[in-house]
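With one protein chain held back, the other chains of the complex are shown just where they sit.
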Amino acid sequence: MEYFLELFMGGLIRGSIYALIALGYTMVYGIIELINFAHGEIYMIGAFTALIVASVLAVMGVHQLAILAIAMLAAIVYSSAYGFTVEKIAYKPLRHAPRLSPLISAIGMSIFLQNYVLLAQTSDFLPFPSLIPDFKFLEPYSSILRPTELVILLTTGVVMLLLTLLIKFTKIGKAMRATAQDRTMALLVGVNVNQVISITFVIGSALAAIGGVLIASHIGQINFFIGFIAGIKAFTAAVLGGIGSVPGAVLGSFVLGLTESFATGYVSSDYEDVFAFALLVLILIFRPGGLLGKSSTQKV
Amino acid sequence: MKKSHLKKMTVIAVICTWITLGISGAGVAADTIKLGVAGALSGDLASYGLPILKAAKLVVNDVNAKGGILGKKVEIISEDDMCKPEIATNTATKLVSEGVTVVLGHVCSGATKPALDIYKDAHIIAMSASATSPDLTQSGKYPNFFRTIASDDAQAKLEVNFALDTLKLKKIAVLHDKGDYGKGLAEYAKGFIEKSGKGEVVFFEGVTPGAVDYSAVVNKIKRSGAQAIIFGGYHPEASKIVTQMRKDGMKTVFISDDGVKDDTFIKVAGKYAEGVYATGPKDTSSNPMDKAVREEYKKVYGEDVGVFSINGYAAAQALLNAIQKAGSTNYDAIIKALRTDYVETPLGKIKFDDRGDAVGVGFSMYEVKNGKYVELK
Partner (left out) sequence: MTTFSELKKSFLTALWFMFLTFPIMVIRVNTIDKIVIWRWRNMGYVGVASFFLSLAWRYFLRRKEAGSKRALSRTANSQTLLERISSERRYKIPAMTAAAIGIIMFPFIMNSYQTNIMITALMYVVLGLGLNIVVGLAGLLDLGYVAFYAVGAYTYGLLNHHFGIGFWAVLPLGGALGALFGVLLGFPVLRLRGDYLAIVTLGFGEIIRLILENWNEFSYGPSGIAHIARPSLFGLKLSFFGEIRYLYFLMIGMVLFTIFVVNRLQNSRIGRAWIALREDEIACQAMGIDKTRTKLTAFALGATWAGMVGVIFAAKTTFINPDSFTFLESAMILSIVVLGGMGSILGVVIAALILILLPEYLRAFSDYRMLLFGAIMVIMMVFRPQGIIANVRRSYNFKKVED
C-alpha cells in the first residue's frame, strides 16, 4: 500500500508540473489555434532567470524566503515578457497566413531560444539552489511527500483556482472566451483581440515560469534543453484532456503523470513513455476530441 | 515586382553558395602533415570534444616548435560532428577530402563507428581519446582504429568486482540512461554479475534522460531491496537519482562510471555526492609529464584540463610519434609503428595491442570524500 501511495504521489507531482505548462499550450491553442512549440522554452527561460536572480541574491546574502519570492517574481516577469515578445515577432505577422506557417515559425523560435540560452549561458547542467525551506513536520513522511512536493501541489492547486476565477468572472476572462469562440465576432462587438491574445500569452508564460521554478528546485538542476522534453509531454497532456479546454489540460496532465508513474512502478521504466503515448492514442481513438474536449460538430 | 525580387535573391543565393563551395572545395595540398581532429565541438556535448582539441593543439605546437615531423610542419584540421552518426559521415568525408594523414577522434562511440568505415576505405588511421565502446576494438572489424582509453567492459568488470568482492554485496540493481554508452555498460555489468554467481541482479531498467521526476524509479529500486546500484550513464541523471535517493533516506551504495566521474557531478549533487563510487581512468597525476601538461594547459587556456584532455594529449603524441618512427605517411608503416614502438605520454609508456587498445591504460575506482574524488587503491 505504501508503495502504491509513493507512486501515486510521484504521479501527482509529475501531473502538477505538466499541468502548469499544459495550461499555456491549451490557452494559446484555444484562442489562436496554434501549437506554440516555443512554450517549453519559455518555461526553461523562467527557470534560468530564477536561477540567475537567486544566485546573485545569495551572494548578496539575502534571506532564503526573500530569495524565493524575488526569484519567483523575476521568473514570472521575464517569462511573461518573453512570451509577449515571441508572440509579437513570430506569430502576430502570421495571423492571416496559411495554418501551418505559424507552426514552423514556432519550431524556429524554439530552436532559436534554446541556442540563445546555450550561447549566453552554458551547455552544462547548473545546480539549482533549493529555495523551498524544509518543513520539520513532514519529516516522518519523507518517502511519500517531501517539502518541495507539498509546495508544488499547493501552488498548482491555488494557481488553477485563480485561473478558473479569472476566466469565469473577470472582464478579460470573458473577452478571452469570446475570442476563443469566434474571433471575428469578438472583434465586431468591440473586443480588442490583439490585446486579448497578448494577455493570453502573458498568462500562459507566467504559469510556465511558476512551473519552471518549482520543478527546478525540486530536481535541483537545469540546462538549456529542459524545456523541450517537458514541453512535448505537457503538449501531449493538453491534447489528452482536449486541447483548448482549461480543466481538460489539468485532467490530462494528471492522467499522464499517474500513467507514467504507475507504468514505471508496476511494469518497467524502459517503456514509461511508450505507455504515455499509447494511452494518448487509445484515448483519442475512442474520444477524438480528448477527455474533456468539445465534441466538435462539423460546420458545413 | 517585390515578390519576384525575393525569388531572384534566393536563386542568386543558391548559385553563390555553389560557387563558394567550388572554391573552398578545391583546396591545394600544401606540404604539411595533416592531423584531423573530429568530435563534438559545439552543442551540449562540446565539453567532451573541445578539451581534446585543445590538448592536441598543445602537442602540435610543441612538435612544430621542434621542427615538425619528417621535415614537415604539422597542421590541425578540426571538424565538428555533434556526436551524431549521420553528421559524422559528413565530417569524416570532409577530412578525407582535405587529405588528412591521421585522425584524432571521434569523441562518441556512436559517431565513431560510421566514420571508421569511411576512414578504413580511405586508408586513414583514427585514434580516439574517449570512445569506449568495446565493439570498436573487439569486433575486429576496424583494423584502423586505436584508442588511449580503456573500453567499457573493463569498467563494468571493475564496478562489478568492486561491488561483489570488495564491498561483499549480493543484491545489485543495474540502472542505465537508455543511451549507447550507458546501456552498453549496464549490460556488461549485468552479464558479469550473472556469470560470477556471487550476486544477483534484482533490477535492470533504464531511465529517460531529462524526465521531470525520478521518484517512481527510485521507489521501485527501494522495493527491490537492492544493496547497491550500478548506474551506466552520465552525471546529470546520476546526480538527480542520487539526490532523490538520499532525500528519501535511502543509503543504497551507488557505483557508476567515468561519465559520472566528473567534478560537475559533485558540484551539482553537493552533499549528497558523498560516498558515491565511480570508475575513471587511472590517476596519473604522479607522472611528471602529466603534471607538466596540466600546467601548460592551464597557462595557455586559462582553465583546468577537461575530462579527456590527457587522453587526447597522449593520442596526439602517439599518432605523431608513429608517423615519425614509420618514416613516412604510409598506412601500414604507421600501424606497425603504433603496435611496436613505445611512446612516452602523460598516461605512461604506451603502445597498442593488435586490436587497437592501449597497453597499460586502465581504470581505477574512485570515491567521493569531502567533495573530491579520491582514488581507492
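Each chain gets a letter, A and B, in the order it is written, and its residues are counted from 1.
As a convention for this text, a contact is a pair of C-beta atoms (placed from the backbone, for glycine too) under 8 Å apart; a residue touches a chain by one contact, two chains touch by 3 or more.
None of these values were measured; they are calculated from a predicted model.
Engineer: In the whole complex, not just what's shown, which of A:Q64, A:Q121 or A:S198 touches the removed chain?
Structural biologist: A:Q121
Engineer: Would you indicate which residue among B:S47, B:N64 or B:N90 is in contact with the undisplayed chain?
Structural biologist: If we include the chain that is not displayed, B:N90 is the one touching it.
Engineer: Given the contact definition stated above, which residue among B:K141, B:K168 or B:K349 touches the chain not shown here?
Structural biologist: Result: among the candidates, B:K141 touches the missing chain.
Engineer: Contacts of chain B with the missing chain: which residues?
Structural biologist: So the residues of chain B touching the missing chain come out as 2-4, 6-8, 10-11, 14, 17, 20-22, 25-26, 41-43, 80, 84-86, 89-90, 93-94, 96-98, 109-110, 113-114, 117-118, 121-122, 133, 135, 139, 141, 178-180, 183-184, 187, 206, 267.
Engineer: In the complete complex, the non-displayed chain touches which residues of chain A?
Structural biologist: Those residues of chain A that touch the unshown chain are 29, 33, 35, 45, 48-49, 51-53, 55-56, 58-59, 74, 78, 81-82, 85, 89-90, 93-94, 97-98, 100-105, 107-117, 119-121, 126-127, 129, 232, 235-236, 239, 243, 270-271, 273-274, 277-278, 280-281, 284-285, 288-290, 296, 298, 300.
By definition in this document, only the chains that are shown with their structure count from here on.
Engineer: Which integer distance in Å separates the CA centroid of chain A from that of chain B?
Structural biologist: About 36 Å separates the centre of chain A from that of chain B.
Engineer: With touch defined as at the start, can you tell me which chain A residues reach chain B in the complex?
Structural biologist: Touching chain B from chain A are residues 3, 6-7, 9-11, 13-14, 17-18, 118, 123-127, 142-143, 146, 215, 218-221, 223-226, 228-230, 233, 260-262, 264-265, 268-270, 272-273.
Engineer: Quick one: which bits of chain B touch chain A in the complex? Just the residue numbers, please.
Structural biologist: Checking each residue of chain B against chain A gives 43-44, 46-47, 178, 205-208, 210-213, 215-217, 219-220, 222-223, 235-236, 239-240, 243, 247-249, 264, 267-270.
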